[in-house]
Every structure is written in structure tokens, then in C-alpha cells.
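Let's turn to chain A:
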Amino acid sequence: MIEFEDVTKRYPDGTVAVDKLSLRIPSNQITVLVGPSGCGKTTSLRMINRTIERTSGTISIDGEDISGKDAVTLRRGIGYVIQNAGLFPHKTVVDNVATVPKLLGWDKRKAHDTAMELLERVGLDLKLAQRYPAQLSGGQQQRVGVARALAADPAIMLMDEPFSAVDPIVRHQLQEELLRLQRDIGKTIVFVTHDIDEAIKLGDNVAVLQVGGKLAQFSPPAELLANPVDDFVRGFVGQDRGYRALTFVHPDELRVHPLPAELALQDGVPVGWRNGSQELLPLGSVFKRGDSLRAALDAVLTSPTGCGVCVDDNGKAIGVIDQTTVAEALRS
Partner candidate 1 sequence: MWQYLTDSYNWSGNEGIWARILQHLWYTFAALGLSTVIALPIGLRIGHTRHGAFLAINLGNAARALPSLGLLMIAVLLTNEIGFLPVLIALVALGIPPILASTYAGLSGVDPATIDAARGMGMTGREILTKVEIPIALPLIISGVRSATLQIVSTATIAALVSLGGLGRYVVDGLKLRDFPQMFTGALLVALLAIALDAVFALIARVTVSEGLKIG
Partner candidate 2 sequence: MSWIGDNTGLIWDQLREHLYLAILPVIFGLIISIPLGYIATRYSWLSNPLIAFGGVLYSLPSIALFIVIPAILGTKVLSTVNIIVALTIYTVSLLIRNVIDGLRSVPPDVRQSAIAVGYGSLHRVVAVDLPIAVPVIFAGLRVVTVANISMVSVGAVIGIGGLGELFTLGFQKDFLTPVVVGVVLSLLLALCADLIIVTLQRVLTPWARVASPVGEVA
């Protein structure tokens, strides 16, 4: 657990970047620091690995005050991922990943093998291992950055807007990868972003910070959407709170109806809707059992017939729902 106690960062010219921040960041979860420019989110993050030193207050990790520890040793035990990855252009991809293990004095062979494993873990083709960063795309470089941060198996990972510099499609992939990775490894991750949607998607806990470094609200994302604590948070979280909150509603059982005749199937997989003419109407989105209510509603909305199709893990249709089913689920 990382604990901030009345932590303040004041610069010599008088600017207060972080103002008496008190926060308890739980272990083994993703905590997102989010807020507008100048809210102190990056400053707070960098105070954890002491790349910025706090002016007053205490930051402790698992009860131990970090200012007592040697900064370099502290950093070698914390993974650090930044925007644009900051990869070393003069080293190969695999040597980049193996940097911290080598700093720690690991056996070269072991460092190399661990690096290769991690490259696979973050979804990179091993053929890229001997390439240089300049030969990789932005998304690939960012994955290497994450692998590099994981190499020495730190308990804590600090991520400073790591996905901001890539295009939306790649960003979505990287976010999914991070969630998948976290399911496997369960690190304590502190993640900074200015994008509230990213915060809601990735965070187990979200801390909303205001300009001047004050904490506005700290709660799980569903709570943030349902009960914003003041106008600032409400405004920052933005429109469509109700709709976005549906992401967190998982109805136990949605009553599905049997498949209608108009649904065209190929080997059980839905491919479109018949409407009397030769051509098929497009399918719209589909959802699986256990998906959120938002996904189910989306399936209903995008279907040309008003019926959302539910599929199993193999993509085969198992039933349909309509608007009344959704309305019932909302009421309950």
C-alpha cells in the first residue's frame, strides 16, 4: 500500500503543485490519478519514486517512509513507464527490457531470458527483440516500455500517461492488454491520465484532482459516476454519466427469447437479418452472457430489428433480447 499523508509540493517561485494530499493507494489494484492540466497528478506520481521530492508531508510504502530510503534503490524496485516510452535508442529492444535486472546485477543469461519472456507477455513478436526502438511503431515501443518496467518484477508500477501519444485504436488495444496483464500479475499500479474515460475503464480506484493539487474525490469508478461529490467532479466526469455507468451493471440473468426466423445463421453464427429481399440487413453489435448492461443495450440499439443477439464464447447465437428486457433489467 502506498500512503500519502498531507503531502505538499511547493516550488521556489511559490507555485503549489500538490496541496496537502492525503491518499491511500491499495495494493494489487490499479489506482488512476486523473484531472485537468496543472492538477498535480504527474507531480504526485513522481513523488512516489522521488524523481520529484516532496516539500512536506510523508509518503510511505507498506508503512516505510520512502524519504528514509536511498532514492536509487527505491527506484530500482519500482517500475516506471512514461509517455513516448523513453526507450534507449542505442540498445536493442531486448537489451532495453533487461536494463534494470542488469543494474541489479542479475546473471546476464537470466536477464536476457526474463526479458524475452516479458516481450511475449506484453504481446510482442519475438522477432522484434533484436531490433532497435527506431524501427518500432509507437504502440510497439510503448509495449516495450511496459515490459522494461516489469523486468525486475517490482511490486509497484508507475505509469505516466503511457497511452496518450498513440492513436485511438492502438490505445484501446494497449488498455485491454494492461487489464489482461493485471489479471495475471496483480501489481500495485498508479496510473496518471487526463482522460476520464480511460480512468473509468482502467481504474479499480479513481482519484480526481483539481488544479492546485487538491484531491476532489477518491472512489471506485462506478461510485464516481453515480455520486460525484461536487460540481467540479460532476463537470469533469462529463456528460452521459448515467449511460456510462451502465458499464458497471452486470445483470445476473437477462431473460433471452428464442431465436426468431428472421435471424440469418451460418453454422449457428449470426450473420445478418432477413427482410424479405435477397440482401441481408447488417447485424449490429452482439453481446455475451455476463457482459455489462451497456453492451446488451448497445446490441439492442444497433440492431435494425430492435432485437439484440446474444452469443456464446464460440460466436454462436443463443438467444435475443428486446427493449422490454433491458427496461426490466434497469428497473431491478
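How these were chosen: all candidates are chains of the complex that A comes from, given by their letters.
Quick note on the criterion: a residue touches a chain if its C-beta (ideal position, glycine included) is under 8 Å from a C-beta of that chain, and two chains touch if they have at least 3 such contacts; residues count from 1.
Remember, predicted model here, so these are calculated numbers, not experimental data.
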For chain A, which of the options 1 or 2 is its touching partner in this complex? 1
Contacts from chain A onto candidate 1 in the complex sit at residues 46, 49, 51, 72-80, 82-92, 99-100, 103, 132-135, 145, 148-149, 158
